[in-house]
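Encoded as structure tokens, here's the structure I'll be asking about.
The complex appears here minus one protein chain, its other protein chains still in place.
Now for subunit A:
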Amino acid sequence: MNTLLSRANSLFAFTLSVMAALTLGCILTTAFKDRSAPVRLQVSRILLKKVEDFTGPRKRSDLGFITFHISADLEKTFDWNVKQLFLYLSAEYSTKSNAVNQVVLWDKILLRGENPKLDLKDVKSKYFFFDDGHGLKGNRNVTLTLSWQVIPIAGILPLVTGSGRVSVPFPDSYEIATTF
């Protein structure tokens, strides 16, 4: 410890070790917290079209357009170890060719500091709701759920599914919108 540089070195290394210990403490205070929250989903309009699928093999497939409302209170999921929440709305259904299909329709990044009480009306889907085939036409049960991924400052990233979900039937014919 005799020279200035060696003193500075030991000081800096000690500070970094202390910082690492504090980060571990921060992880431990929020590691076992329950991150789920109640969600209310409503679908307002569904339109089905038959379009050439440009995302895969070029055959004409079902393409759905959904407009929905979301309301959720996510205030409890934010704490000092959360940087942002990555929310996404996914649709799940089954067809003759596939037992389970899951498609992400919409997503949002919610930073800490923004309003955590979500109340969005008439949101259009952001991504294409393609089916590989004609499984959407007349499908009785398409379930929409809102899930989110918690992105912490330090630690594991938990994936949580919201508690509310809504199931809607798809229309039997193309180019005719059903409203709810």
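Things worth noting here:
FYI, a contact is a pair of C-beta atoms (placed from the backbone, for glycine too) under 8 Å apart; a residue touches a chain by one contact, two chains touch by 3 or more; residues count from 1.
As a working rule, contacts and distances are computed from a predicted model.
As stated in its UniProt record, the chain not included in the shown complex is "Signal peptidase complex subunit 1", which appears among "Aspartate aminotransferase", "Proteasome subunit beta", "Pyrroline-5-carboxylate reductase" or "Signal peptidase complex subunit 1". Of the candidate positions A:A31, A:I109 or A:I153, contact with the unshown chain belongs to A:I153. Touch with the chain omitted from the figure is made, among A:C26, A:L47 or A:V104, by A:C26. Touch with the chain omitted from the figure is made, among A:L4, A:A99 or A:L157, by A:L4. For subunit A, the list of residues touching the undisplayed chain reads 1-4, 7-8, 10-12, 14-15, 18-19, 21-22, 25-26, 29, 79-81, 153-154.
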